[in-house]
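Just one protein chain is left out here, and the rest sit where they should.
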Amino acid sequence: MTLDRTDPEGSIAEAAKAYSNWGRWGADDVLGTLNFLDEARRREAATLIRRGVSFSLAQSFDMDGPQKGWRRRTNPVHTMLDTGTDAALGLQGFPHGLGGADDVIAMPLQCSTQWDGLGHIFDHGKAWNGRDAAKTVTSEGDLVTGIEHMAPHVAGRGVLLDVGRTIGEDGELPDGFAITEEHLTATAGAQGVTVGRGDIVLVRTGQLARTRRDGWGDYAGGAAPGLSFTTAGWLHGSEIAAIATDTWGFEVRPNEFDVAFQPLHQVAIPNIGLLIGEMWDLEALAADCAADGAYAFWLTAAPLPITGAVGSPINPIAVK
Amino acid sequence: MTLDRTDPEGSIAEAAKAYSNWGRWGADDVLGTLNFLDEARRREAATLIRRGVSFSLAQSFDMDGPQKGWRRRTNPVHTMLDTGTDAALGLQGFPHGLGGADDVIAMPLQCSTQWDGLGHIFDHGKAWNGRDAAKTVTSEGDLVTGIEHMAPHVAGRGVLLDVGRTIGEDGELPDGFAITEEHLTATAGAQGVTVGRGDIVLVRTGQLARTRRDGWGDYAGGAAPGLSFTTAGWLHGSEIAAIATDTWGFEVRPNEFDVAFQPLHQVAIPNIGLLIGEMWDLEALAADCAADGAYAFWLTAAPLPITGAVGSPINPIAVK
Amino acid sequence: MTLDRTDPEGSIAEAAKAYSNWGRWGADDVLGTLNFLDEARRREAATLIRRGVSFSLAQSFDMDGPQKGWRRRTNPVHTMLDTGTDAALGLQGFPHGLGGADDVIAMPLQCSTQWDGLGHIFDHGKAWNGRDAAKTVTSEGDLVTGIEHMAPHVAGRGVLLDVGRTIGEDGELPDGFAITEEHLTATAGAQGVTVGRGDIVLVRTGQLARTRRDGWGDYAGGAAPGLSFTTAGWLHGSEIAAIATDTWGFEVRPNEFDVAFQPLHQVAIPNIGLLIGEMWDLEALAADCAADGAYAFWLTAAPLPITGAVGSPINPIAVK
Partner (left out) sequence: MTLDRTDPEGSIAEAAKAYSNWGRWGADDVLGTLNFLDEARRREAATLIRRGVSFSLAQSFDMDGPQKGWRRRTNPVHTMLDTGTDAALGLQGFPHGLGGADDVIAMPLQCSTQWDGLGHIFDHGKAWNGRDAAKTVTSEGDLVTGIEHMAPHVAGRGVLLDVGRTIGEDGELPDGFAITEEHLTATAGAQGVTVGRGDIVLVRTGQLARTRRDGWGDYAGGAAPGLSFTTAGWLHGSEIAAIATDTWGFEVRPNEFDVAFQPLHQVAIPNIGLLIGEMWDLEALAADCAADGAYAFWLTAAPLPITGAVGSPINPIAVK
């Protein structure tokens, strides 16, 4: 596809038209590409559980996270309603020596490892499936495609594409590196794995390891490796169910147009209906895949069914 | 075991002593009975994925939930940072027709479907493994056994014990019904399923269906069916990895002593080291199990790795 | 003015037209009737400080408040980041014996004693001064008339109209009692006080005392005494700066039309530009006024300058 740096509007329009899935699963669809993840695919994926070893692909949820306040996104604030300290002093009023601790969290749903729901991004006022954004996501939340609709579905075949290890130096792609379809294909080939319909694809850039050494800086959305805008066709044609990266923003930063903000999101979410994950921690899994050569696995990444949410914090679990 | 209604303190002490797992997995253990869930058990469990059908076992997270303010527990408050309504009006300042929606949540970690972490309950100032509660869970959270340590582990064999369907009327146990070891064994027998080491056991009472008809009332912790205090021995001896119910409080309410509050928790969490789940929605899964007769399945119920948390909201996924 | 129970739309339109202050203080106005409260009025009001006694007119902010979840309004959730319990155990890491306690709150700005800002209510898509509601209050808050603009202004002459004591039985008006201009005038006359331009008028119904005896029930917005829709003319013509009641909703509940929701708000806020306070605790002040016969006083009721807020919790202070 074309990519004219001076014309994001035109490129987006072209890609949106070419790769739209509007209407593909009916007018009432609330799942988008998750429709590709069917029971048959799940049965095949189950056979990938061979050793019984499991990996959490979530970053921790705490004040050390990437959100510094941009657009009112903060790191999660976790506080205690009751503590062991109080309990030990007998201050809680419970009988027979019982003590308890409870807790509370206040957090953006986009604060750490997460899914972007279908109501997270709009294209010229249109939400997924061509719906009017204004009537889909109000201040009451996503009234149509809230993340709760995805609650039972996100369990199937996961495939790691460790582009950082295959193409980068010391396992990391540099900031600003745009991952193209060729990079994805080359990585799959080098790893001996095939991406197929209904897969949940995990793209490792290696940037997370770098942020752990160097910090996130003032703005987690700064320069980073990520998917090129030109992968829109692959995202559509591969018929994957979902895709996630280990970066803040999924696509390459800065974006590939002179003036732009997350143009690939604008094609992928409202037009393709693609489920996108961000800030996944793929380090331990990637090391294991490099060691045993098995890049496909059983993956469960269930969003919390927060009614009307346009995203959800998650703890994805890969089992090999 | 004995149960003298007038002596919770004595009964708890007796059970705590008889069923303690302190030291069983070393002085540094942070997993408790999750240690029973090993890779071999996971490999066996994977074979239970036969049809590829998946079930979410989570209630929704919204203002219709059970928490009405007791001990500062509220239902989750979900608000939007940006909306489609704003986006459609071009008020967001993004280029090339991009619009976005973000959201925020404030919620107790105990507000809906959840795991109780090992730091959730203390016995006479002692936390799991005999630790000093005062130094384990402070206002900074659980410094030792925070739920983040469980992040990769909760994936394995789930077994549904549908006591409501087997023993109740119209699929529901009445409020105040104490489920004993005999009921659990009889249910397993009737269902043709065996509970084993490392299993995640789901006990359906049917009360959730009732609360959906009648509401939770002023206090979700009111009268409810649940496990009898006398099941402590079974919880210990069965070597299960975790257990969850469809009720607010896991154990029978009112509790079985004249003056008491959650005495089985006091044995199970700090002494046995047992992972306990509450307010799971087992309705759809139970209906499916009744239909196909398969009561064991692959289960993933991954807590969010909130650093220092004593519990976590979850969306458990069962796959058959 | 007319009040046809079957035609709230017509009555509102008539009142909005008759009592509009749009343009009165220029196209850029962000203060509404607070413009009436000028320096001269403040100088006069200062002379009302005679005894030096001060009263807080705020209800407490805690879980015992009136908000039970309607439209996601909860009571305030106050949690501790650090405690004396931790400090006493030396767990905080500070030098030389220092200990500290910090806290956090999550609350609707409308949860307890409050001001409704000018962006709180709209009339057919129009905000105060005729502005387009859609461009005035977005999910980023009130971009034009945020409560921060009122920060320095709300200090002047307060006048208590204790309608409950003057007209009610045992100091309380019954639920559903509509306070008319005649009731207000009669109360002022009986008390020997005159309401004038720039005053902050406090109307006591006595309902708060009742809710303290009987609780708020499931919905704080249930039946209550309050201002009649027919007082719109008086609210406009009296040129008061602000008005507050001791009830949840300022105006009488149920409202005076067959099908309606807070019709007087719809006239008063967007059309008159009137600052309205709710859930003030007037009990101690009213008892003092009844005792000494002085119903006018110095009043400060400063909103927190939360940028873009459409309301603010307040602790109004009356000094006599």
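So that you can tell them apart, the chains are marked A, B and C in the order they are listed, and the count of residues begins at 1 in each.
As a working rule, a contact is a pair of C-beta atoms (placed from the backbone, for glycine too) under 8 Å apart; a residue touches a chain by one contact, two chains touch by 3 or more.
All values reported here derive from a predicted model rather than from experimental measurement.
Undergrad: Touched by the hidden chain, which of the shown chains?
TA: Displayed chains contacted by the hidden chain, ordered by label: A, B, C.
Undergrad: Given that one chain is not shown, which residue among C:19, C:55 or C:295 touches it?
TA: In the complete complex, the chain left out is touched by residue C:55.
Undergrad: Out of A:16, A:121 or A:134, which is the one that touches the chain we can't see?
TA: A:134
Undergrad: So which of A:16, A:31, A:81 or A:163 would be touching the chain we can't see?
TA: Only one listed residue reaches the unshown chain, and that is A:81.
Undergrad: Just checking the interface: what residues of subunit B touch the absent partner chain?
TA: These residues touch the chain not displayed: 77, 79-81, 83, 85-86, 89, 91, 104, 106, 139.
Undergrad: List the subunit C residues touching the unshown chain?
TA: 8-9, 12, 38-43, 46-47, 49-56, 58-62, 71-73, 76, 78-85, 87-89, 94-110, 119-125, 127, 132-142, 148, 151-155, 257, 259-263, 265-266, 298, 300, 302-311, 313-317, 319
Undergrad: Mind pulling the subunit A residues that touch the left-out chain?
TA: Interface with the chain not displayed, on the subunit A side: 63, 68-69, 72, 74-75, 77-83, 85-86, 89, 91, 106, 134-135, 138-140.
Rule of thumb we're sticking to: only the chains that are shown with their structure count from here on.
Undergrad: If you list every residue number at the subunit A and subunit B contact, are more than half found on both copies (same) or fewer than half (different)?
TA: Here the answer is same, because the shared fraction of interface numbers exceeds one half.
Undergrad: Can you give the rotation angle that fits subunit A onto its twin subunit C by Cα atoms, in degrees and rounded to the nearest 5?
TA: Best-fit rotation on C-alpha atoms: 180 degrees.
Undergrad: Measure off the straight-line distance from the CA centroid of subunit A to the CA centroid of subunit C, and report it in whole Å.
TA: The mean C-alpha positions of subunit A and subunit C differ by 45 Å.
Undergrad: Which subunit C residues reach two or more other chains?
TA: As it turns out, subunit C has residues touching two or more other chains at 77, 79-81, 83, 85-86, 89, 91, 106, 139.
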